[in-house]
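Only one protein chain is missing from this complex, and each of the others stays in its spot.
Chain lettering (A and B) follows the sequence in which the chains are written, and residue indices restart at 1 in each chain.
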Amino acid sequence: MALDKLVLEVLRSGGKKARYELKFRKGMTVLDALVEVRERQDPSLAYRHSCRMGICGSCGMNIQGIPRLACQTQVSSLGKDVVKVEPLHGMSVIKDLVVDIDPFLSMHTFVKPYLIREDLAERDGSDREYRVLSDEVARFLQFDYCIMCALCYSACPTVALDPDYLGPQAMAQAYRYMADPRDEGWDARINLLDRAHGVWRCHVAGSCSFVCPKDVDPAKAIQMARVEVLKKRVLRRTAKAGSPLVNPAPAGAAKQGTRAPPFDFKEGGRG
Amino acid sequence: MVEVIDHDVVIVGSGLAGLRTAAEVMSAPRGKAPTLGLVSKLALMRSHSVAAEGGTAAVLYPELGDSLELHAWDTIKGSDFLADQDSVWKFVTLCPDEMRQLERWGMPWSRKEDGRIAQRPFGGHSYDRATFAQDKVGFFEMRTLYDKLQEFDGWSRYEEAFVTSLVIQDGTFRGCTAIDMKSGRFVFFRSRACVIATGGAGQLWKFTATSVSTTGDGIWLAYQAGLPIEDMEFMQFHPTGLIPTGILITEGARGEGGHLLNSKGERFMERYAPSKMELSPRDVVSRSIMKEIAEGRGLKDEDSGLSYVHLDLRHLGREKIDSKLPFIKELSMKFVGLDPVDEPIPIKPTAHYTMGGIPVDDNGRVIGGGSREVKGLWAAGETACVSIHGANRLGSNSTAECLVYGRVVGKDIVRFLASEADAAEGASSMVAEEETRVFDGLLKNESSDDDVYAIKARLKEVMDKSVYVFREEAGLAEAVREVKALKEKFKGVRATDGGRQFNYNLQDVLEVGGMLELAEVVARGALNRTESRGGHSRLDYPQRDDANWLKHTLASRTDGGPRFSSVPVRITMWKPVERKY
Partner (left out) sequence: MAKTSRFKSGLISSLIPFGFNVERWGYVIHRVTGVILIGYLAAHLFETFQLSMGPGAWANTMSALHSLGPLEMVGLWLVAGSALYHGANGIRLVLNEVFGILMGKPIMPVYPYSPTSLGRNQKLAVWTITAVVLVLWLWAGLYLLAGLGVI
């Protein structure tokens, strides 16, 4: 659609709506528009941004009512010449479009999102690696794509109603580690999920997966986590050992001396 | 009114190097673990390290033909012999452990058939040693380190705290002053040890792969504190930056077999580097691309006016692109609207990596003027200049550098704190002066004489035009004049947003002030160095001049501009030879 003028309507601190008029440029994203507003019209407009390529997760905001990353939302794709921008819902507003993501981050820390092993000395001090096959990686890799942008947390209806709810990101990360073949922390995390404010409050509204900019699909991770919780309750399942350490030298490799360069370096080599 | 926050260790910058140092410091044995404050001007997972794509170099399989000597030789030759060779050797010996340690902390490296960590070819390396995690290695490394830090208690995160100055008194580090963006309060982080890991200065240029936050903060902080900075004229221009934004397309695309084509559809690298072709070091490829464009064999983008060449991935096939280069496909489709399976990607060299930075020794300790150490100050990552990259960095060596030096610095700090008994004293008069400079000086409610954003835009244009891949005397002299003029204009700049909370305008003003100082060092350094070496190419001095210029440039701040000196390169293993690929 042909646009030459764009109106950005931003909900600022104190509930005021500010209107900014801009000239539309081809390929303009909502973030481009916000940057132009701050640099040319109103330097007091506060919003977060950094990478402008959809990998850092700073620029989450509500655009036309849906949580999106501003840096990868093309103005032309919104189909209107008035773009309504609000801060992310479900979190306290600090100033303009900057919200407080601390509750979101603390939920993440709560689920122990790190690799847990019985033998910590081996985990932190060995010189070898755990053996993991590609299809074992495929079981959790999708959930590791999370850039912690908090769009899913903002879109979730349960988060809007329950302040102690873990939220889709935390539960997806808990499952990411439980599904990691190297992890031995299944028992440690299952009880954190098996609570009223854990998996049981998810009613599969699916909005988390709908808004996720990296296709982490937290709705799927939560249901898979719930299946694990049911396995614990019904089948009395417990954790099993994680992947073993392997000798880095591949089997059958010819023993070449480690100091056998293919040509004589001292004279400067091949040049 | 200053709030004083005490910690044993303060880490400024939360990218790969900062997080790795934090993990190392917090892993110290019980009873020795210091109190740690991690300070960053962004939230912790937002640092630019997440954008690193291609891979991390390490000699993981010496049994299969790789060797530490080969890695060291590739790095030193790639640096155009400006790297300090003993440091390079120490660096390559520590890389393999880092890859394996990350793996044990949960890193989802891509795997070979038998379950071991996979590696791929990369520019300038004679062996396939770039360890990769699809094409988002920096992102996954950051996730792994951030998740690892969640395991520890007893450290504090100070996110969105913008450091405005380093307080150094009597050759000893005392602390750093910062603005807490959330509240607008002025804070003094007092500590006995500080690590600067704030990344490079890519935002000096307009066409850059770096985040908006990569404004060279740590480097200008050191410069303004009176410390010398090293080799700033060497800026790496990564060959494949997406038109028109400059967003990075990883070297791994060429590592997986991608070709560079000019407007005639030829693989023009044949003419410039017949043996390595597209996998030559980045400065060689960037120069080749710019030559093709200068000789009329480039294409032009009508909307932005930028010239470009093509990166062709069509012959790789959908399956390879989807499994090995999915992020590249996402970037091409999102920002240019084309699918790399069907069309070639428009690219041009983009400002990417700062080889220079704060000079440090092999333990990451900052070297002050006169080769004296500054007690209590370290630097790691892109901010530091050891120097292991010399005049040009090989791809996948930077993520390795961040991890290796993160660990080295972390260990050194724990050792330092165990042996140092005295607590930090505050330098309260210096802190009070800084508070006055920032809040009364810059944040007044009067109108500003000049627009800081116009100055920033002009600076970037000047750097793009004259201090880019190819430089020559007239252009550089012009750039120096322009930057000086912009510095004059900057004196009249004030923050026009008078609020205290989340005042990004004030942050922008402070950043631009630092960027102007750095730009002057870069332009003057480039003007002084009358040779071509690595990332610094002079059209008027196209040869490398080892007789006069086999040395590192040091720049120190004076009121009239930077004062230059030099320090010799440490050659311990191989004498410099001609660099051909």
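Here, a contact is a pair of C-beta atoms (placed from the backbone, for glycine too) under 8 Å apart; a residue touches a chain by one contact, two chains touch by 3 or more.
Note that the structure is a prediction, hence the values are computed from the model and not measured.
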{"item": "Hidden partner chain, touching residue among B:171, B:326, B:561 or B:576", "value": "B:326"}
{"item": "Of A:114, A:145 or A:186, the residue in touch with the unshown chain", "value": "A:145"}
{"item": "From B:150, B:501, B:528 or B:566, residue that would touch the chain that is not displayed", "value": "B:501"}
{"item": "Contact residue for the chain not shown (choose from A:18, A:66, A:133 or A:245)", "value": "A:66"}
{"item": "Hidden partner chain, touching residue among A:83, A:155 or A:193", "value": "A:155"}
{"item": "Chain B, residues in touch with the chain not shown (by the definition above)", "value": "322-323, 326, 329-330, 333-334, 501"}
{"item": "Contacts of chain A with the absent chain, listed as residue ranges", "value": "13-15, 64-66, 86-87, 89-95, 100, 103, 138-143, 145, 154-155, 157, 159-161, 163, 179, 202-207, 209-210, 212-217, 219-220, 223-224, 226-227, 230"}
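In this text, only the chains that are shown with their structure count from here on.
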{"item": "Geometric centre distance via CA averages, chain B-chain A, whole Å", "value": "24"}
{"item": "Partner chain A, residues of chain B touching it in the complex", "value": "27, 42-43, 45-48, 50-51, 60-65, 67-70, 73, 77, 97, 99-101, 103-106, 108, 110-111, 113-117, 136, 139-140, 143, 147-148, 150-151, 182, 211-213, 244-245, 247-248, 303, 330-331, 334-335, 453, 495-497, 499, 501-505, 508, 573-580"}
{"item": "Residue ranges of chain A in contact with chain B within the complex", "value": "26-27, 38-40, 43-44, 46, 48-58, 72, 94-96, 98, 101, 108-109, 112-115, 122-124, 126-134, 137, 140-141, 144, 146-148, 173, 177, 180, 182-183, 246, 248-251, 253-256, 258-262, 265-266, 268-269, 271"}
